[in-house]
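Presented below is the structure to which this report refers.
Yeah, one chain of the complex is gone here, protein chain that is, but the others are all in their spots.
Naming follows writing order (A, B and C), and every chain is counted from residue 1.
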Amino acid sequence: METENRSRELTTTDRILRAFERLQHIDRRVMYALLAVVVAVPLIWNFKQPVVVTWPVQGAYDTIEKMPADKLAIIDIVWDSGTVAESRPQTEALIRHLMLRNKKFAIVAFMPQGNKLAYDSAKRIGSELGKEYGKDWIHWGYRPGGAMIQFMMGLGRDIPGTVKSDIEGKPVTSYPIMKGIKSIKNGDVGVIAEVTPSGTLDYWIAYVYGSYRTPLIYCPTAVMAPEGYNPLDAGQIKGMLTGMKGAAEYESLLGRQDFATRAAGALSTSHLLIIVLIIAGNIGYISSRRRRSES
Amino acid sequence: MFTHWIVKPGAPQYIWALAVLGDFLIMGGALFFLLRMVPSRFRKTLVAAVTFLAGLIYSVEFFVPPDPATGENFLTSFAQKTVTDVVLVLSTFALGLGIYSLLRFHGRNLARRRAGWHNSLALYFAFFAMLLSGFWTMMGKSPAASNTYDMLFRGLVAAPGATMFSIIAFYIVSAAYRAFRIRSGEATLMLAAAFVVMLGSVPIGEYLTSGLPTTGFLSNFRMENVNLWILKEPNMAAWRGISFGVEIGALAMALRTWLSLERGSFFEREL
Amino acid sequence: MDHANLPIAILEGVLVFLILFKIYSARRGRDLYIRRIPGLNAIEEAVGRATEMGRPMMFSPGINALNMPTLQALSILRHVTSVAARYRTRVIVPTCDSVVYTVAEEISKDAYNSEGRPEQFNADDIRYLSDDQFAYASGCVGILTREKIASSFMFGAFFAEALILAETGHNMGAMQVAGTPSITQIPFFITSCDYTIIGDEFYAASAYLSREPTLLGSLVGQDYAKGVLIVVIVAGIIAASVLGVDHQLLSLLSTFGQ
Partner (left out) sequence: MNTLTSWLSNSSITQSIALWLAVGATLGIYSILYKENPIYRLVEHMYIGAAAGYYAYIGWAQTLKPLWWDRITDGQWVWIFALIGGSMFYFIYSQKHVWISRIIFGGLLGLVAGAAFKGFAGLNVDRIEASFKPLWGVPAPNIINNIFAMVILLTVMIYFFFSFEHKTKLHRAPANLGRWFLMFAFGAMFGSTVMARMSLLIGRVHFLLADWLPIAK
C-alpha cells in the first residue's frame, strides 16, 4: 500500500527522470547482442547508404585512370587469411578497376594464403569481365617474405629475369602480356599498389619510389592507416585505401556495391551504436543527478 | 670434443645427437664443477660482471664510430648477427621451461582428477596434435601432412586467435558506454575527443558534413579533416610528451640494470 | 640510426651523467621528495579487499619478454606479493614468456621467504600460459572468471589484449590497478580500471613503493634529464623560428657527420 501512496505523490517529471535513469545501467549483454545485430544486418541486407569519397581514395583512383595502357601495374599482396575481410575487398576493387579500363596488371604475393586468395579473386572477376590470363593479367606467384627487398630491387633492373616464372610455373616471357616489359627503370611499370596489414610500404618507397618515382598506392588495414599519412603528405604515395572504408569508397567510384560497401555500412552502424549508447548513458546520468538534487 | 674431432659433417643425425649429448655432458659438467667452486660471496660479483660485459656488446657497438666505407665497426657483425642468433637460440631453449610448467600443471590436474580435468586432457591432445603434425610436415612433402597441419593450425590456432582479437570490439562498446560520462572535466574531455574521432572515421560521419566545400577555410570543418587534425596535432604532441618521459624512464632502468644498481625485483636475494 | 654520432653521444652522455650523479648523491643520504601517485597507494587497498572477500588476486606482468618494462613489472610484483604474504592472500601470476615465468617464480618465492611465510608459496600459482598473445588473453580470462578474482593488477607492456583483461576483470567486479608504458593501451585501462598509472609513473613505481635511495635518486635524475630535453626542444623551436625550418642546425642529431 505504501508504495502505491508514494507513486501517487510522484510528479510527472520525477517519473520521467526515473525512467531515464535506467539508461545508466544497461546490461552489458544487451549491448553485446545489439552490437552483433548491427554488425550482421548490414552484411546480410544491402541498404543504401551515403559514401563520401575522401581525397586519398580519389588520388588512388585517378592514378590508375591516368596510367598509360602500354604500361604494367603491379599489385603486391602482403596479406593472408587473418585480414581477408579488409584486404580482399581492396584487392578486388583494384583488380576490377584495372580490368574495366583494359589496363594490364601483374599480381605478386609475399604471403602463401594471400597468394591463392588473390588468384581466385582475379580469376573470378576476370571471367566475369571476359579477361584472359596471360594476355590481360598475370600472377607472378608467391615469394618468401624474406626475399622482398631483393625482389623489389630486382624488378627495378630486370623484370623477366627477376620474376622468371608465373604461378603455374611457366616462364613469364611466354605470355603476351610480358612483351616489351623490361624493367621499372625502363618505365614499364605505371602503378604499384600494395595491399598489406604490415609496415612493408617503406621498402617500396625506399627501393623503388626513391629511385624511379613510380606512383605508389597504399592499401593498409584500419590499424595501420595512421602510418600512411606521412608519406601521403610528402607525396611519396599517390593514394591510400584505408581498410574496409577505403575499399567501399573505391567501390562507389566504380559504381558498385560489393562486400566493402556492406562492411562500411556495418562500420557506420557499429560506431553509431556506441555513440547512441554514450548519449543514453549520459541522459541517465544527468537525470539521476537532477532527481537527487531536487530531492 | 666429439663434435669437433670425432664426428664430421655428413655423419648420420643420430650420431650427431649422441656427439652433442656427449659434449654437453662433458663440457657442461666441467663448467658446473667450476661454478660450484665459486664461493658464495663472489657469486653476486660474477653475475654483475656477466651482466656488465653483455651490456658492453651493444653499447660499444653503438658508440664506436663506424668505418665510413661499410657503415660498420669492429663489433657490428658480431653484435647484429651472432649475438642476435645466440639470444634467439637461448630463449628458444627457455621455451621448454614454460611448456614444461604448462604440461606439469595440467598433468597434475589429470592425475588428481581435479575439477575440469577433461579440459586438461583436451589441452594435452591439442598440444601433441599440433606438435606432431608440425614435425610430420618436416619429414618430406606429403599432402596428408600439410593438410593436417593446415587444418589444425586454422581450426585450433588461427580461428580462436582472430576471434579473441575481435572480442575487443564488444568490450570497447561496454567500456565506452560506462566510462564516457560527463562526471568530471577530465572524463568529459575524453568523451568529447573520442566522440569526434569516432564520428569522423566512418562514412556516416563524413556524410554529416559532406555539404561543406572540399577546399578553402570551411573545408577544415569537414568531419574527416577535424578527425585528422585531432590525430595529427594535439594527439601527436601529447603522445610525444608522454613518450619522452617513458623513454627516459626505460633508459634509467637499463642503466641501473647494466651497472647492477637496480633494487627491487630479484636483485635483493642472497646468492 | 645505426651508430651514435657526436651530438647523440653528447646528449645521451648528459642524460646518463645526470641520472648516475643523482643516484650517487642520493646514496650519500640526501633526502628526496616524490609527489603522490594515487594508483600506487591503491595496491594495499586492493590486497586488503581481496583478503576481506577471501578470494585470490591476479597479477599480469604484461606480454613482453624479459626487458625493461617487464623487469619493472616484476619489481611491482615483488611488492604486491610481499603485501599479499602479510595478508595471507593468494596471488596468481599468469605469464606470457618462459623466461619471465621463471623469474616471476623466483621473485615470488623470495618475497614469501623474506616475509617469513615460505609455506604460503604455491608453485601452481605462477603459471606459464602461452607465448601467443591471444592464447594468453584467453587463459587470463579463464583465470579471472573461474578463480573469482577479487583484485587484478596489470603492470607491464600490454597491447591489444589489455582491454580483454581489463573488461573481464571489471565484469567480474574485481578491483583493478593497472600501469603500462604502452601509450596506446592507457586509454583502455583508464576506462576499465579503478586506478591507472600513466606514462613514466610506471617507471617511478619501484622508487615510490620501496623508497630505496638508489631508485629515488634515479627518479630525480630522470626529472633532470627530462628538463634537459625540454631545454633542447625550446632551443630548437627558437632556432627554427629565427633561422628557418630548413636550417641544418635543426637536423644536427640525425644528420651530423653524414
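Here is the rule we go by: a contact is a pair of C-beta atoms (placed from the backbone, for glycine too) under 8 Å apart; a residue touches a chain by one contact, two chains touch by 3 or more.
Note that the coordinates shown come from a computational prediction; the quantities given were computed from them, not determined experimentally.
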Answer for the absent chain's shown contacts is A, B, C
Looking at A:Gln24, A:Gln49, A:Thr63 or A:Thr83, which makes contact with the chain not pictured? A:Thr83
For the chain left out of this view, which of C:Met58, C:Ile76, C:Val141 or C:Leu209 touches it? C:Val141
Identify the residues of subunit C touching the omitted chain, counting contacts across the whole complex. 1, 4, 8, 12, 32-35, 37, 66-68, 71, 98-99, 102-103, 105-106, 129-132, 135, 138-139, 141-142, 145-146, 168, 183-184, 186-188, 190-191, 198-201, 204, 219-220, 222-223, 226, 229-230, 232-234, 236-237, 239-241, 244-245, 250-251, 253-254
List the subunit A residues touching the unshown chain? 29, 32, 35-36, 39-40, 43-44, 83-86, 221-223, 226, 243-245, 259, 262-263, 266-267, 270-271, 274
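Throughout what follows, only the chains that are shown with their structure count from here on.
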Report the topology of the inter-chain touch graph, choosing from line, ring, star, complete and other. line
Please indicate the chain closest to the centre of the assembly, with centres calculated from CA atoms only. B
As a test of understanding: of all chains, whose mean C-alpha position lies farthest from that of subunit C? A
Quick one: subunit B and subunit C, Cα centre-to-centre, how many Å? 16
So how far apart, in whole Å, are subunit A and subunit B when each is placed at the average of its C-alpha atoms? 28
Subunit C touches at least 2 other chains through residues 171
For subunit A, write out the residues touching at least two other chains, lowest number first. 28
Per the contact definition, I'd like the list of subunit A residues that touch subunit B in the complex. 26, 28, 31-32, 35, 39, 49-52, 54-55, 81-82, 226, 229, 245, 248-249, 264-265, 267-268, 270-275, 277-278, 280-282, 285-286
So in the complex, which bits of subunit C are touching subunit B? 2-4, 9, 12, 15-16, 19-20, 23, 65, 68-69, 71-72, 74-75, 77-79, 95, 97-99, 101-103, 106-107, 110, 114, 124, 127-135, 137-138, 160-161, 163-164, 166-168, 170-171, 181, 183, 186-188, 190-192, 198-200, 202-204, 206, 209-210, 212, 214-215, 218-219, 221-222, 225-226, 229
Subunit B residues touching subunit C - in the complex, by the definition given at the top: 61-66, 71, 73, 76, 91, 94-99, 101-102, 105, 108, 157, 160-161, 164-165, 167-168, 171-172, 174-176, 178-180, 190, 239, 242-246, 248-257, 261-266, 268-269
